[in-house]
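Dropping the structure in here first, questions after.
Partial complex: the chains shown occupy the same locations as in the complete assembly.
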Amino acid sequence: MSTLIASSTEVVLQQYKQIRARTEHICQPLEPEDTVVQPIVDVSPPKWHMAHTSWFFETFVLKPYLPGYKLFHEQYSYLFNSYYNSVGSRVQRDQRSTLTRPPLRDIYAYRQHVDEHLSKLLQQIPDTKAAEMLPVLQLGLQHEQQHQELLITDIKYILSTNPLLPAYKPQVNSGQEQKGVKQKFLDIPGGKYEIGYKGNDFCFDNELGVHDVWLDDFQVMNRLVTNEEYLEFMQDGGYTDFRHWLDEGFALVNCNKLEAPLYWLQQDGEWCRFTMHGLEKVNLNAPVCQLSFYEADAFANWSGKRLLTEFEWEAASQVYPPTGGNFVESELLEPKAADPSEEGLQQLYGDVWEWTYSAYHPYPGFTKAPGAIGEYNGKFMINQMVLRGGSCATPENHIRTTYRNFFHPDKRWQYNGIRLANK
Amino acid sequence: MSTLIASSTEVVLQQYKQIRARTEHICQPLEPEDTVVQPIVDVSPPKWHMAHTSWFFETFVLKPYLPGYKLFHEQYSYLFNSYYNSVGSRVQRDQRSTLTRPPLRDIYAYRQHVDEHLSKLLQQIPDTKAAEMLPVLQLGLQHEQQHQELLITDIKYILSTNPLLPAYKPQVNSGQEQKGVKQKFLDIPGGKYEIGYKGNDFCFDNELGVHDVWLDDFQVMNRLVTNEEYLEFMQDGGYTDFRHWLDEGFALVNCNKLEAPLYWLQQDGEWCRFTMHGLEKVNLNAPVCQLSFYEADAFANWSGKRLLTEFEWEAASQVYPPTGGNFVESELLEPKAADPSEEGLQQLYGDVWEWTYSAYHPYPGFTKAPGAIGEYNGKFMINQMVLRGGSCATPENHIRTTYRNFFHPDKRWQYNGIRLANK
Amino acid sequence: MSTLIASSTEVVLQQYKQIRARTEHICQPLEPEDTVVQPIVDVSPPKWHMAHTSWFFETFVLKPYLPGYKLFHEQYSYLFNSYYNSVGSRVQRDQRSTLTRPPLRDIYAYRQHVDEHLSKLLQQIPDTKAAEMLPVLQLGLQHEQQHQELLITDIKYILSTNPLLPAYKPQVNSGQEQKGVKQKFLDIPGGKYEIGYKGNDFCFDNELGVHDVWLDDFQVMNRLVTNEEYLEFMQDGGYTDFRHWLDEGFALVNCNKLEAPLYWLQQDGEWCRFTMHGLEKVNLNAPVCQLSFYEADAFANWSGKRLLTEFEWEAASQVYPPTGGNFVESELLEPKAADPSEEGLQQLYGDVWEWTYSAYHPYPGFTKAPGAIGEYNGKFMINQMVLRGGSCATPENHIRTTYRNFFHPDKRWQYNGIRLANK
């Protein structure tokens, strides 16, 4: 986290309320039982997300800055700490489904308790303290937005394991009817590019320090890879030809008998896909998503192209600055087809996070914050790959062109997709 | 299952209603989230128990015997079949926590639907059909009683994994204050004993055929082994001295670092135990329970005694026919101390199931029923040990002296305990 | 182990030399590399068997009875102890392939060292001491014979994992050409039978105490089940029809995709079998073997018959006392077809161990010897099934009708087969 945002506390409070309300909006269609299970270790129970984000504000904002603040419950720090060793022991990450208690209504009460005291804090905090507190509060808000995206992907996963394949919500508008956009490659000139966040608003520590990289000339695809293109790869035997694959990826494919992205299944000879709106035929023009880095890379090799590095992606975003995108605010919750009426580089923002062929490592000059906040990002900088651009589950005001998302290359349950580079 | 019970359908309906009501009574204190988790494969979600027992009546009684019966939901047969290959495919046993849907209220509606139609069936079934149906219905009732015991042990396990250690219900009366009963050994004469069920009421197929066994003289302990006696074993280094243990048991102890029965934990230097009423000090005079066959056998070896065989147990019950016991109806839900005012053999019924040193194998002349009902017992007759006598979670009218319960020797989450034999 | 054998030490020495020589005879065709690997935890490296049997004599005979005896190597007690906790720590059972050193020649030197000192001991031991020592020495000889059988089955397994499928030895005489013997069932009358070893020669502690059992009338099959009969079961879909199987057995079949006994494989549409003489066509008249208890039991169920209990087997051997059999001395090392010229009950001895439907539990009155020798048998009396009669890898003078062999029901690498009972 970089610098202090210059906002009056009133503006911040509005922002706070809006973000907190969205979390509850996301959870509103769930049954209590949906909120407690953890089908795989990556997927946390929604109830846990709701409590953990509140714990973050309680631990890092209310406790240190609101005089006389009483914890909602003595044991919640143990129950809802995620991975902060500095804050003490905690429920093991793979044991979150043990938390059938506190019941859901207690978690809502917890959220309300935290919200009321946060409100109080913002009304009474002296300016001298506010300068110190506001960056932490801001980090809490960004943190809650990150968990909103996880809530959506985790809810989707939880519902997908249910044999009834229940829809999260009825469909809004799938974009099913849209025409395709022809694949093109746009030139990005080589040279020295400045990488990392330079502004005065919020950024994560992993977007710093700002530094130069030297790039050769390259080309970037004008839109995301579509389901139609990916189906071609599948139908060409893509999943059985070792030549396209990284060795570990091919081992994974064989071990798990993979033959399509996550959530795809064949019904009566036709490919369908489990969406937030139930099972649907695969939308051919929509971007392919919910696949691993290995699948993205194998597709790129099969295409005779390659993935971008995160530096090339950021350079492309400097040449073609993105404007809007299909974010969580559309409530579509699935990626949609590119716009045939648009020229240039599109879908850089929203729809799906784009796998890059860059390891999630520290930038030159990266330093961790002291204390618990320093555990936020730095300790995960190994064995993960960077993704860029946000997705249909990302809040619009959460993304930046310098934003670095990261996942292990085998993870498939996020809205992750593919954009190609050409040399 | 042996022979037809001679009851008017009205009596059966009363029995049915009473048993079904108890299941819901057991689940009443639960939160919806408690009803969906499966912390280990042995422990099924309470919601699943409630639905599965209804599925049993729907599948084996309503479908074949109620003309025009419509299934409550087409997919419930897939969702709530436990292990009947004859009935078709099903949710894998270790995947029951995926069933966040149907929500709890749907399961209650399912139960009501089945109950209403069962009622209807009993009022209209012709006598000729009733003779065929009633044994299956009776099996369904016995089956539901078995799941009531599992519900209690599974709920206890689920609550015990929660870091808050929530009580299931406030304590009724623990018997904590009771005095102990001195350990004695009672003579049982050797000779030929007839084993197995010979009556005209219900029994399970595994209690047949009736056959003779030849026993030597032996002695049986007058009451169950107490927590105090077991503590002595622990304090004498029982868990670290290989000489008392079966090899596989000692490996388990070391691998899992066991040092006490399940649910025991030390607090401020004192042994406590998680009970259905929350964490309590260990009641020294109460029977030890929730331990594995290995622990029971190691304790017996340490004592210089041994466990009974199931045949010796049944012979003892012929010499000293049991009367009452601490069953589920007491609502204590934990075993209680022996009665100092009683002479002779006590606690043969209720409190805890008694591990025997007999493998759960078919009796001579055992035959499986044809069809799905034949999968009830026979296919589990390997690698399990027989337990006798019922527990504090068993319905009183469910037990018989010929009743054979069975678990793998490493299982600890049932109310299983120890009675010793002497030669 | 029961009573002292009445032999002059000279006779014992001859017996010792003969048994020790056979171990080396068995290992003679091996490469050094064959003697060190451990492809599964059940299979020990041949070099380890050779050393461990010597360690037994060194530890339990030479050390206590030969004054001034010097250990061959200080660390061998650690290296070659199998499972005797009383003797101290040891190489973990699954880590025996770490013993690339001491090299094979050192193991041969170790054997020679032990043999020379054993010889010396027998020549100089005073009578008073001999009475105490001889039973232990006798146990050591029986122990070495048990390891000879394991050597053969382990060597077969090791060679079978090699892609070249090398033969252990060229074939002697497979009996391939022999005619079949018609399946018949012979009556054994019910009543009280005395079980267990009553003689004055050696027996294991698990054959004691002698006790009575009560049996109903039954029938026993005149010979072992053949490969031809088992093939019929296979071709009738035996491996895919759950109705024949114990639940754990069927899970194993599906998990491991079993469709035939161990060492069977199809080549050009024909069933072949890896034997000690290389890959051969399945000999239809030979007894089926190297299958699990689950397979034996499923076959019995499919046949409409059942397996014998170990008590029925022993009763049958009292009615039809076995004479000879196909033992290791034939050097065939595979079971051979029944003899068409023989009447009555045949193949009770040799060819294959016969799975019984009896758990390996203590007999009434069983007691463990004090000290390390007490760890020989008793601590394994759980989760294993009894086998009777010896096999083509058993030394002829090692078997008795009261002999109880035992393996877990899923084990397949021994020469274990099937005899049926009929009610």
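By written order: A, B and C. Residues from 1 in each chain.
Keep in mind that, in the parts below, contacts are C-beta pairs under 8 Å (C-beta built on N, C-alpha and C of every residue); 3 or more make two chains touch, one makes a residue touch a chain.
All figures in this text were calculated on a predicted structure; none of them were measured in a lab.
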| item | value |
| --- | --- |
| Assembly copy number, counted for this structure file with 3 shown | 4 |
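In this text, only the chains that are shown with their structure count from here on.
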| item | value |
| --- | --- |
| Third chains touching both chain B and chain A | none |
| Interface sides of chain B and chain C: same vs different residues, half threshold | same |
| Rounded Å distance between chain A and chain B, as computed from the means of their C-alpha atoms | 47 |
| Centre-to-centre distance between chain C and chain A (centres being mean Cα positions), rounded to whole Å | 60 |
| CA centroid of chain B to CA centroid of chain C, Å | 38 |
| Residues of chain B defined as touching chain C within the complex | 83, 85-86, 192, 211-214, 216, 242-243, 245-250, 293-294, 357-359, 361-362, 364-365, 374, 379-383, 409, 423 |
| Sites on chain B touched by chain A in the complex | 31-37, 39, 47, 75, 78-79, 91, 95, 97-104, 158-159, 161-164, 166 |
